[in-house]
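First the structure, which I've put down as structure tokens, then a few questions once you've had a look.
Just one protein chain is left out here, and the rest sit where they should.
For chain A:
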Amino acid sequence: MPESRTLRLTLTRGRIALVPLYIPLTIAAFFFILPFLWMLSGAFKEPSEVTAYPPSFWPGRLDTDNFSTAAAGISIWRYFGNSVFVAVVSTLGTVLCCSLAGFAFAHLRSRARGPLFAVLLSTMMLPPFITLIPSYSIYQELGWLDTYLPLTVPSFLGVGGAFYIFLLRQFFLGVPKELFEAARIDGASRLRQYVQIALPLSKPALMTVALFQFVASWNDFFGPLIFLTDSSKFTLPVGIRFFQSLYATDYGTLMAASCVTIAPVLLLFLLAQRFFVQGIATTGGKG
């Protein structure tokens, strides 16, 4: 009896002891959120407000001129469409290729499985430059430069997908073997086992992979920077960079374009945060 009272006392004291934590937490949260607030308020500022000192957090009036300029000067909606196309196609390719490979590594036996799995894990450490220069020459030979092919086709071949394959393999391993055996007795081929058992039971993992790849492709700057030259084909990040290199100080327009660029990812993050959390936590758990 006295023991449990001590425990309860400790707990209550623990709760009260937490109150000072709000000070560092609030300071940190402000620092983390400040760029987003600044972007949003900047998108609605007039040119005179952009350069004004002291800077104000609240624009004088909600002026949407910056968005019109972004649409006309940066052709932001064209870039938006380009970005959607590239991100959706590369996401489809990644989910398809990585789930096939993950299924093989989880449920199909072969003598080569162990060694190949080690190769898979070691490719996670490769810096992109080491493969990029020759890949660039390959795409040049194929006539793929200044098209979306170098930004999408590699996804169908699992390039850069080592982490996704690993994640899906872990998930497929969790599917009871008996389900596949029962299906095999009923005469289902491996392909049907993959399509009708493994995939439907792995929706959360597939969702995680799709979200990560969509965001990675959406945020990708380096790929479009080196593979695309025609400015009408740019995706949003290189489009913004292009505009910035011409009108570095037109922050109002840049912020409007930035808001449009981050909106889809922000929305996905807020709607599906738990998938992002699970995906990240899985990587660390194996460390």
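By our rule, a residue touches a chain if its C-beta (ideal position, glycine included) is under 8 Å from a C-beta of that chain, and two chains touch if they have at least 3 such contacts; residues count from 1.
Basically, contacts and distances are computed from a predicted model.
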Original post:
Name the absent chain by its UniProt protein name; which of "Sugar ABC transporter permease", "Ferredoxin", "Spore germination protein KA" or "Formate dehydrogenase subunit alpha" is it?
Top reply: "Sugar ABC transporter permease"
Subject >> Touching residue (missing chain; options A:Ala118, A:Ala182, A:Leu246 or A:Leu266) >> reply: A:Leu266
**OP:** Among A:Val159, A:Ala183 or A:Met207, choose the residue that contacts the chain missing from this document, as touch is defined above.
**Re:** A:Val159
**OP:** State which residues belonging to chain A touch the missing partner chain.
**Re:** 10, 14-15, 17-18, 21-22, 24-25, 28-29, 31-36, 38-39, 42, 50-55, 96-98, 100-101, 103-105, 108-113, 116, 119-120, 123, 125-138, 140, 154, 156-159, 161, 165, 189-190, 194, 215, 218-219, 221-222, 226, 236-238, 240-241, 244, 251, 254-255, 257-259, 261-262, 265-266, 269-270, 273, 276-277, 280-281, 283-285, 287
